[in-house]
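Left out: one protein chain. Kept in place: all the others.
Which chain is which? They are A, B and C, in the order written, and residues in each are numbered from 1.
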Amino acid sequence: MSVELWVAIIAGTLVLATPLVFAGIGEGFVERAGRINLGIEGMMIMGAFVGVWAGSLGGPLIGLVAGTAVGLLMAAGMNLVVYRLHANEIVVGLGVTMLGLGLSTYFYQLWIPSGETNVTVQTVPRSGFGPLADIPIVGPILFGQSPLVYLAGVLLVAAWAVSRFTRFGLAVQAVGTDPASAALRGVRVQKTGASALLIGGALAGLGGAVITVGTIGSFTPDITAGRGYIVLAIVIMGRSRPVGIALGALLFAFLQSFALLSQSTALTLPSEVYQSIPYLVTLAVLVITSRSQLRRLYRTTRATRAIRPAVETKGEAT
Amino acid sequence: MTVSPPEMDRVLEARSISKSFGPVHALTDVSILVRPGAVHALVGENGAGKSTLAKVLAGIEQPSSGTMTIDGAAFAPRDRADAKRAGVNMVPQQLSLVGELSLVENYLLVGSRRLVSRRSARALLKATLERARVDVDLDLPTATLSQAHRQLGEIVVALAEGAHTLILDEPTASLGPLEVGGLFEHLRSLCDLGTAVVLITHRLDEVRQVADDLTVLSHGENVHHGSAARLESTEIARLMVGELPPPAARSERRPGATVLRAAGVVAASTRDASLDGVDLAVRAGEIVGIAGVAGSGQNLLLDVLGGFVKPDSGTVAFAGTEAGSRAGASAAAFQRAGLAWIPEERTEAVVPAMSLRENLTVYSAAVGAARKRGGATRDARTGGTQTVEDTLSAYDVRPVRPELAASGLSGGNQQKLLAARELGASPAPRVVLAYGPTQGLDLRASQAIRERLVDLAVGGSAVVVASHDLEEILGVADRVVVMFAGRIVADLPIAEADTERIGRAIAGLVDGSAPDSPARGDVE
Amino acid sequence: MKAIDRRRWVLTGSVVVAVLVVAGALILFAGADPFVGVQGLVQGVSSSPYRVGEVLVGAVPIGIVALTLIPALRAGIFSVGAEGQIVVGAIAASGSIFAVDQVLGGAAPSILLWMAGIVGGSAGGAVMALIPAFLAVRWRVNEILSTLLLNYLAAGFLGWTLRTWLASPEETATPQSARLPEAAALPALLPGTRAHWGILLVVVVAVAFLLWRRSAASTRLTVFASRPKLALRLGATRSRTVYSTMLVSGVGAGVVGWIQVAGVNDRLLNSVSGGVGFSGLAVALLGGLAPVGIVLAALFFSALTAGAVGMQSATGTVPASIAEVIKGVLLLGVACIAAYQRHPATVLAPAGTTSAADEPALSAALPAGSGPEPETVVGTLAEAEHRGGLR
Partner (left out) sequence: SSDSTAPAVDKVIKVGALTPGNTNDGAFNQALADALEKLKDEGLIDYELRDQMSDPAESEPVIADFASQGYDLIIGHGIELGDAVFSVAGDFPDVHFTASGGPDILEKYTDNVETWTYDTPQVGYLSGYIAGVTGASPIGRVESMELDFVKATDSFFQQGVTAANPSAELLPVVYAGSFDDAQAAAAATTGLVGQGAKLVYTTGDGIATGVGSAAAEAGVLSVGVSSAAGEAALANNVSTVDLDMYPIIKAWVEEVAAGDFGGKGVTSTLQNGGIVYSPINDVDGAVPADAAAKVDDVIAGITDGSVTIG
């Protein structure tokens, strides 16, 4: 395989990973808070549509903002139904996805009736690293990307900081693993869970908008093509931690990019094999990580052999 | 310490509080006045309403009626955070530590500041630990600490959070003498700083030791309040649980053949000291007490004996059943062979969402034995055709409402429910593994359970009782085994088991004579 | 509980109104008459025996998948693998049917072909279920994730199958297998409709689970979900529980695969699973893990699809996607009502649950009447992480 091809694959990886990272970071909060948002796919596709629609009126930035907003809105609705009306979160999630897929296509078909040419919006302009981008190999990969790629990086650090250094971050983890105790400690379980889902929704919407306003420039039905579910997978694989999620997203995107482009090389396998590679390898990686996880646990157990009961010293005192 | 001086002389008063859960009246017209700088003991039989009252004071439960004031100013906390802000803090019995988080993080979990600084929090907790003269790891996830260490940990966190009124719901139920000593000294010094302490307990000696004021509840009503100092122990006991039948005289027991044997057991766990090379033989008709500081390996030993944990090396044999190859596999075999199990944490053995009936009959239900028939169970576990109601009242579980969810019981009554299932079995269990069986029980209930254990031994069961509370052990045991750092460091017949010797062994100061020999000697 | 009843009706009423308003607004937005739309919705379900048949046909796969998910969900094991299990089940079923037919030179009796289908189907589904089970038991691989990924692999396998060893001889656009032999088809139940005998299977399965609910196994699972250590004493080890429950759901899904092929489409299509896996999950939870509730929920869910298509037909100008929209809206509405039916059940609830009842996962699958489920689903979401060895 030529160098150009690899450069293309890596560049493609970053593009494909970006929406996954955005949505993933959000879902990370949701799952650390012990919730699960099966509505992601619906929120992403709505973000993708509204992004284009608003973008066509007010330019790419407005598009991204609108996409985020619609995700936030849907999440708020989900909170209402789940918390106030006590509906089952999973059912609601599936409902939201159904609704999102339906509504986006519905409005699209009303917006662009048959016979009219689809609307294209100006995509977010490439970042102006100018000369740097011309450096062979590293140039296009590091400096030739859309600003959204870098934004994803920034968001990643932010998310990490929030979960590590803020009380909200701790509260999310607490309600996620032990709501009863957390509530007894005085953490507002609902409030925390709700905020987490709002973050998740907003970022899912943004992730959707990133696909259309960020790269493609126009909307077509089902353009998110099941990325919402991939995000769920990535988040679980990344243990709901920002870094893990980012790595998971990159891995998956790389495999997808590789599977696409290596088709255009000599080796010829059934196309289904190529299309399965990302999922197959992701599964393999998951098995490996889980396994080493188990090992580590085992080792720490051994380690505690060393531990002596804490009050031993007191013992001598008496 | 973070008790800010201006709050020092606050009076917390609750007037005619009532609270009911559905049909159950947990509290009716209860009043309490908590003075600054004093320890206020809150006592009463299981289900009397202590915890409920405590929860009301701490904002966890909202009273159905009644008012509360702090220094005359109305005090109506919406939730616990609210109460904390007003300076009222509580350590509930079923603890409120988040297992995933370390003590430091648990401390940081609530508060006003959005950003958290682990370093300063750590320093503060460390200081508090030293004052309390206890030592708990601040950075391990609390889930990996032993019950006692979590108990201490949460108290320390509460102390660090600072409060002018601190409510402790049976803080000592799972603590040993050493911890209790350190804790009480700390409580005293708190009081000297002007903090008010409400102490819920079932232990008479503790009331005598630290209490200034005393409030006694019974069936959700005030039956006494006033100064504790002037009261005789017997008087307090009477107030708490009415007249107690004199404890049955110690009957002679003649141990038979070995029923349960652990040989050269090596095992590891994240929650407890790892066992290295533990030998223990328990014979029919004897009660073996296992003493030791929390985290000395008692938990793990009982897990191994119960067939929950497969030892890395060594064997556990019970009724010809070897601990199975697959971990856990033998737990079921042991259960079927008549092994009764009362874990340190009752929550491991009681299913909160199941009704009392389902909890009692869970074993038979799970092996498909005929299920309840119009209230009567054809179920060995609850004794012939005895009805669930009978069993409940036999063990004084209150309220006797078979269809109530077990979580509706007070902690103590949950403990009784557990005892009823495990000890009430017929035919009687061949082996009993009990860790702090009288935890959280009032005097009467504790005595009843002890007598039940003795009866079982007399009837030929082999009984193992582990506890941090020496009294609980000395009360019943024929033989006291002391564990330290995952090893058995002493094994004394009750005659030689004086508090002093055991105390030294518990602290790991082994006197030459003790270990090994007796354990072997016992085995025929 | 008078007050509760009144509140329930108020809630139900307002939800229905809300749903109608939203749907109406959307139809108006497309410049059509909402009332015609609502008519169409009703007609879509009821107007002709054919349509009634369609509702039943649609309910069968969803119902079976949901019912056979009961044990897993009860034990707090959260498999979303039904999609893939249906697919592989369908492939295996078709494969074995064609094989048997060939061996007997096209003269195979129905009964034999049905056997072939059932056996093939359940085997396929079982395999697809046992893989994640094994991974979960052996290496603590989170089963939500493994099943999710396996769905994609199954899809790829199906695509390849339909292009190669099961591809139909004549040229077709959508990949599909050759027509199954007539004898392999499930006999029609109601003439003039596509309704087939598979419907009776649902009834059988439902009854089976009604009885199972009071069985020892059911108790063990319930305990397992909330008190694993106690469960050990009941003989419910982790591996045993995971394998058995996953197997049940796998076989169920596999059989569905066969039913879809032999009962509905007469051939293996790319769309064989058609989202039934996820609908099944939703229905299982809607029905509160209770057989009767599930059957009703399945019927409702299928009626949704038929009705929504009917609404679109009636209004004509409205784009087809309105169907999906209406489905989504109605599903959300019913989720609320269903939840309220059981909510009063938490009046005497445990401290644990009440203090955390506001925790969604908990209040999640609180089934009518019976207690344990809240733990079950907490088990599900929180424990899934630990079981997955994710921390």
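Simple rule for what comes next: contacts are C-beta pairs under 8 Å (C-beta built on N, C-alpha and C of every residue); 3 or more make two chains touch, one makes a residue touch a chain.
Predicted model only: the values in this text are computed from it and were never measured.
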Report summary line: Displayed chains that the missing one touches are A, C
Query raised in the report: Out of A:Gly77, A:Gly153 or A:Pro221, which touches the unshown chain?
Result: A:Pro221
Query - Residue of C:Ala184, C:Leu221 or C:Val264 in touch with the missing chain, whole complex considered - result: C:Val264
Query - Hidden-chain contact residue, picked from the options A:Asn79, A:Ser257 or A:Thr282 - result: A:Ser257
Report summary line: Where chain A meets the left-out chain, the residues are 2, 4-5, 7-9, 11-12, 15-16, 19, 105, 108-109, 112-120, 123, 211, 215-218, 220-223, 225, 256-257, 259-261, 263-266, 268, 270-272, 274-275
Query raised in the report: Of the residues in chain C, which ones touch the absent chain?
Result: 48, 50-51, 54, 159, 163, 170-175, 194, 264-265, 269, 271, 274, 309, 312-313, 316, 319-321
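Going forward, only the chains that are shown with their structure count from here on.
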Report summary line: So, in whole Å, the Cα centroid of chain A is separated from that of chain C by 27
Query raised in the report: Using mean CA coordinates as chain centres, what's the chain B-chain C distance in Å?
Result: 45
Query raised in the report: What are the residue numbers in chain A that touch two or more other chains?
Result: 176-178, 184, 297
Query raised in the report: Residues of chain B touching 2+ other chains?
Result: 60, 100
Requested in this report: Going by the contact rule at the top, pick out the chain A residues touching chain B in the complex.
Outcome: 165-171, 173-174, 176-178, 181-182, 184-188, 297, 300-302, 304-305, 307-316, 318
Report summary line: So, in the complex, the side of chain C touching chain B is made of residues 214-216, 219-220, 222-223, 226-227, 229-230, 232-239, 347-353, 355, 371-372, 374-375, 391
Query raised in the report: Of all residues in chain B, which touch chain C in the complex?
Result: 21-22, 60, 94, 100, 306-308, 326, 328-329, 331-332, 334-335, 341, 343, 347-355, 358, 362-363, 365-368, 371, 404-408
